[in-house]
Structure formats: C-alpha cells, structure tokens
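Before we start, here is the structure in question, set down as structure tokens.
Now for subunit A:
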Amino acid sequence: MILLLAIAIGTLFAGAVYLMLRRSVVKLILGLVLLSHGVNLLIFTMGDGVRRAGLPIVDSSTGIAEPGTTDPLVQALILTAIVISFGLTAFIMALAYRATQAVQSDDLDDMAHTDRL
Partner candidate 1 sequence: MANHLFLPLISPILAAALAVIFTHQQWRWLARGVVLMSITFNLGYSLWLIWLIGSEGRQVTQASNWIAPFGITFVADGASAIMLCVSSLLMLVTVIYSLSSLDPGYENFYYYPLLLLLLLGVSGAFLTGDIFNLYVWFEVLLLASFGLITLGGSRPQLEGGLKYVVLNLIGSTAFLIACGMLYGTVGTLNMAHVAERMQRVQNPSIVTAIACLFFFAYGSKAAVLPLFFWLPTSYHTPPAAVTAIFSGLLTKVGAYSLYRILGQVFQGELARLAPYVLLIAGLTMLVGVFGAMAQMNVRRILSFHIVSQIGYAIMGLGLASAAGLAAGLLFTAHVMIVKTALFFIGGAAEQIYGTGDLKKMGGLARREPALAIFWFLGILSLAGIPPMSGFFGKVALLQAGVNQGAYLISGVAAFTGILTFFSMLKIWNEVFWKKAYGDMSKLPRVTPGLLLPGAALVIISLALGLGAGMLVDYTNVAGEQLFDWAGYVISVCGDEGCEAAFEAALR
Partner candidate 2 sequence: MLTLNFILALTWMVLQRSFSFSDFVVGFSLGFAVITIAQVALREQLLETAKFRRHQDIGRYPLIVWKVLGFILFAFWSIIKANIDVARILLRPRLNINPGIIAVPLDVRSEVGITLLANLITLTPGTISIDISTNRDTLYVHCIDIQDADALRDDIKQSFERRVIELFP
Partner candidate 3 sequence: MTLTEWICFGLCLIGVIFMLLSSFGLLRLPDIYTRGHAAGKAGTLGIIGLLFGVGIYYGDILTIAKMFALIIFFLVTSPVSASIVERSAFVTEVKMTPSSGPNDLKGRYDEQGELQ
C-alpha cells in the first residue's frame, strides 16, 4: 500500500511540477492544486501505519478504539492543510484572474514588468 501511495505521490508531484513550469496561468493553478494533493497524500502515508480498516471513531459508549484503527492525527493535520490550501487556492485564482485582466494575457511571461531594470 505504501508503495502504491508512494508512486501516486510521486506522480502527483511530477504532474504538479510539470504544470507549474508552463506559461499559462490556469495550468499554474492546476499544478498548485495537484501539489496540494501530493502533500496531503504524503502526510497521509506518514500516519501510524496506513491501514484499510478502522475509521478513527471510537466506540461511543466505551471510548475504546478497534485495534488497527488508522492514525487520527494525520487526518486532522491533513484536514487543516486541505482547508488552508483551499483558502490559498481561492486567493490565487482571484489574483491570477486579476493579473490576467490587468496584463490582458494569461501568459505568465507577459507578467514580468516588475523586475525590469
């Protein structure tokens, strides 16, 4: 499973990197989205053993978790990370749109004025 996830993670990162190196604003955003998927999965694999069974929900009367329950902490961390990256992504979208509007092009290479000497 970890191998499988590791490959998935690698693929996500590779895809993200490739997209981020394009010139299109939209591809850049999509790359960032993939990047955050990759990170989330990566954290997920870092949990206390990635197991198929056992939602991290304990018995509501005894408070005892089934043996083999997955690591709830990484889930909480990823949840936080997901929500944060949601906020960021929304912002980047808005910013990218505004930049496209201002530059009248969605080509990132056209957005190089602030560095001109």
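In the analysis below, contacts are C-beta pairs under 8 Å (C-beta built on N, C-alpha and C of every residue); 3 or more make two chains touch, one makes a residue touch a chain; residues count from 1.
Regarding selection, all candidates are chains of the complex that A comes from, given by their letters.
Owing to the predicted nature of the structure, the values given are computational and were not obtained by experimental measurement.
Enquirer: Only one of 1, 2 or 3 touches subunit A in this complex; which?
Expert: The touching one is 1.
Enquirer: Can you check the complex and tell me which residues of subunit A touch candidate 1?
Expert: Result: residues 20, 25, 28, 32, 35-36, 39, 42-43, 45-48, 73-74, 77, 80-81, 84, 87-88, 91-92, 95-96, 98-99, 102-103, 108, 111-115, 117 of subunit A touch candidate 1.
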